[in-house]
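Missing here: one protein chain of the complex. Every other protein chain is in place.
What follows is subunit A.
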Amino acid sequence: MAETILEVKNLKINFKTYAGLVHAVRGVNFDLKQGETLAIVGESGSGKSVTSNALMKLIPQPPGIYADGQILFEGRDLIPLTEKQMSKIRGNDIAMIFQDPMTALNPTMKVGKQITEVILKHNKNTSRAEAKKRAIELLDEVGIPYPEQRFSQYPHEFSGGMRQRVVIAIALAAEPKLLIADEPTTALDVTIQAQIIELMKKIQKERNTSIIFITHDLGVVANVADRVAVMYAGQIVEYGTVNEIFYNPKHPYTWGLLGSMPDLDNNADELLRTIPGSPPDLTNPPKGDAFAARNEFAMQIDYEEEPPMFQVSPTHFAKTWLLHPDAPKVELPEAVAKRIKGYLGEEVEQYV
């Protein structure tokens, strides 16, 4: 078993706003092993980006408050660290790739300089010439053609996909152990998205980097993830290996997400399954299960008491009262069951 590099324990993050205290992250627990990819899936406002920014201590305080919990990176809690201590970890040990490659790059600085800057900052003994050589190697490594010429160009001279490659090159410059990618391909076209994902996987394989991949695209999750955490209203509601989440989902919200994506074989005459309503307001998180109001299988207890994480397998957990031994047995919605069967065919037994 690979070594655990990151452990997040009961993380709670609030934001002070004029409308009141927003409980953006409400007790999140997960861990990450070396060389592993964890995908965090959720919709806007689910707390997935706040969680990932928190790992880098990028939550501005105020208005943000680390209300509770620990972020143990290689066993050391990051929350009490000072800004100075954190700046040593950022880039060096943990690096981040953002959604929009244009805003992540400095438009007035040549890309080469933006990469060498990182190399020089993190390796005090490196000369400028060495840093330049390394930067060109990195550009080459992330698949940018003519890296020597590209080194002295500005970001606007690059296409969207090429810019995201530059951002990845910068993130890799200091050889981080953990890479956090927050919707890194959402702004890109599908063919470019596929190339960027292939690139990230290749790099992971070569360097044994751990990756946290934040996305709302379940197709991308199925491609990149070893394990998946599904977030809803600031909490992880289902957590398991990629096969467990896609082939044996237990939480009605996960069912809803899987059902609302059209399948290439969907019959055009049937309507898509939808999750009715919209996510709750986190200034006043609802009592009980936050998903209850949108859950067609909600029971009385869902409106009264928050469900615990029920264990489904040694690696699979779901936060829904439906898993309580006394709960009525609820079948997986037909549309989702049909699709899983369609994907797996005869092998269903093997996965479920």
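The criterion applied here is as follows: a contact is a pair of C-beta atoms (placed from the backbone, for glycine too) under 8 Å apart; a residue touches a chain by one contact, two chains touch by 3 or more; residues count from 1.
Convention: contacts and distances are computed from a predicted model.
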item	value
Missing subunit (named according to UniProt) among the choices "TonB-dependent receptor", "ATP-binding cassette domain-containing protein", "Molybdenum transport system permease" or "Stage III sporulation protein AD"	"ATP-binding cassette domain-containing protein"
Omitted-chain contact residue, chosen from A:121, A:134 or A:273	A:273
Absent-chain contact - pick from A:14, A:164, A:243 or A:295	A:243
Candidates A:7, A:43, A:93 or A:117 - the one touching the absent chain	A:43
Missing-partner contacts on subunit A, residue numbers	43-44, 160, 189-195, 197-198, 216-223, 225, 242-243, 246-247, 256-264, 266, 268, 271-276, 278, 343-344, 347
